[in-house]
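Okay, so here's the structure we're looking at.
Only one protein chain is missing from this complex, and each of the others stays in its spot.
Note that the chains take the letters A, B and C in the order they are written out, and that residue 1 is the start of every chain.
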């Protein structure tokens, strides 16, 4: 097979038609399947039900990813930056090639515990970001990124206000509830757990204040939580509104 | 009675005045009542209190829906597509006629368990969607749909980001908490249950991390949950704002 | 004292300066104090701590409200609609005079249980709405009301979608979990309690699914809950944005 044809199929930036090349589409599906297998393999009930099947699939996927890695190494020569032996070494140490490598390695590192190997294996899913970089989502992405960028100071301000609120509400609860519930509110870092759950309106309820004063502070914190959600949402809505209109105007001209 | 008059009354697309025809209004009310009866019938306390009454009402409703089905089959001939025997057969297999049929059938299928029959019976409520299709909500619906459509890529992007966050936060909690709470965090699919409850800010609290590291990851997940809510809300707000203004401009011209 | 001066002080629509008249301000404060006393009186600990004090205050407040009621009846004659004996009777049966009466009555109805009397007493707080009707919030109120009105169909649509989601998610959980948790999911009305807590992202956690299938449906419901919040928020944001701009344009012209 001609190396330049393979290069066009493998390198997203060399594919000049809209969307992904057929080969990259296939690789995306393989990555998703491999991630699904990695996720399911963590569940003991699944391992017991179909012993060996998932390990076998893992061998298949890793073999295919090794093949893909070698092919990418081979076609890298089409890119002037990675030509020759020195270029190939530079390619191997480029960020995406390292991620490709990390996605294969855990298979060979037998000394890893089960869950650590899993985390490395999950990195594979990042490779989808690379492959889809030039997909049709790029315009939507740039519109959102532009909006976030234009209002980065306002967003950081609301993050700062939220951080101050987090700190003061957990400090108040620590002062008020520490004597009653030393396990849950015995220090500010411990009270932070409650404070985050309340200000984000998650509200697990595993720790709640029991004194009257603690409940009053907690109620005020919960009400402040609405502001913590409304503020960035409002900023984002306004920013997106501006960005979409600018986008439409630019297109209209 | 004249078949064409009945057709105008029954077929929403043949009714040329605003709103629903009187007969379809009646059928809508019947559907709502029948759904209410079906819902109440699932409650054992209600069945004990008024035994027989709900079953009797069910017989009444099914009889009326059978009558309606036969009438619709009869007036279908007014529509050129469904004329003649072949047309009627084609009508019977059209999507809405099938839903009409499904809403009647469970009554005759004695072999269904109680709860399965209930699910089928609930499908009746979908029929309201058909009848109200041409109501005055159609313009509001098209405005919302147009707005969603114009920003479908941005919305899918934020869904994708949310999915990645879901996956990574449950992976982190699995790695950190699996040893301590094998029942709740013993695998990634199990940790997903916690992760969804946290990122959507529902926060049941039936499973919460207990290690310090787990709480730190969980806190970061909860904070990210604000973004998960703020992002699509902001996009929708901006999209609706655009759609409403376009709508107003179009009307103004 | 001159009746017309007293009328201007008491009737909000006869006061032509911005804000409330001094007498109505005083009455507003009285209403708030009386409501606070009514709220505190429900707490047994407070009743035990200062026995008699709250009951005494209640007598004072009711006496003042009776005085106010009689004065309003007296000055109603300034309004052409309520002139003469027949006019006064018409005044007594006007909506706001009835609410004024209801706020006094529970004091004299000894046969009421404690908590029922409380509910009636709380109605007093509604009287603030009447007094502040012509305050400086009226423009803000009309701007919000106008925005809600302009998008009432879109908002009703999203309420309808939310209601359908509520119904289907509780139906699914009923089918899946009824056998395991008959107390919490044994009927659709029971499952609705869980469903509302999840779709509104409140998430009490007093009932949660325990089967795998139930958790999958619940996760999908929780994710749909984001849409349930984002949809009306987006519509309101867009509607307010339009209303504020129209308002500014009208003022600018």
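In this section, a residue touches a chain if its C-beta (ideal position, glycine included) is under 8 Å from a C-beta of that chain, and two chains touch if they have at least 3 such contacts.
Because the structure is predicted, anything quoted here is derived from the model rather than measured.
Undergrad: Return the single residue from C:54, C:125 or C:216 that touches the missing chain.
TA: Looking across C:54, C:125 or C:216, the contact with the absent chain belongs to C:125.
Undergrad: With the full complex in mind, choose from C:89, C:140, C:156 or C:213 the residue touching the hidden chain.
TA: Missing-chain contact among the listed residues: C:140.
Undergrad: Identify the residue among C:42, C:63, C:94 or C:149 that touches the chain left out of the display.
TA: Of the candidates C:42, C:63, C:94 or C:149, C:42 is in touch with the missing chain.
Undergrad: Which residue numbers on subunit C touch the omitted chain?
TA: 35, 39-40, 42-44, 46, 115-116, 118-119, 122, 125, 136-137, 139-141, 143-144, 192-193, 196-197, 200-206, 228-229, 232-233, 235-241, 243-245, 248
Undergrad: Contacts of subunit A with the missing chain: which residues?
TA: Residue positions of subunit A that touch the missing chain: 151, 153-154, 156-158, 164, 167-168, 171, 174-175, 178, 186-190, 198, 201-205, 208, 215, 219, 222-223, 225-227, 229-231, 233-235, 237-239, 241-242.
Undergrad: Given the full complex, what residues of subunit B touch the hidden partner chain?
TA: 201-205, 233-234, 237, 241
Everything that follows uses one rule, which is that only the chains that are shown with their structure count from here on.
Undergrad: Using mean CA coordinates as chain centres, what's the subunit A-subunit B distance in Å?
TA: 31
Undergrad: So, what's the distance in Å between the C-alpha centres of subunit C and subunit A?
TA: 43
Undergrad: Where in subunit C do residues touch at least two different other chains?
TA: Counting only residues that touch two or more other chains, subunit C contributes 201-205, 233-234, 237, 241.
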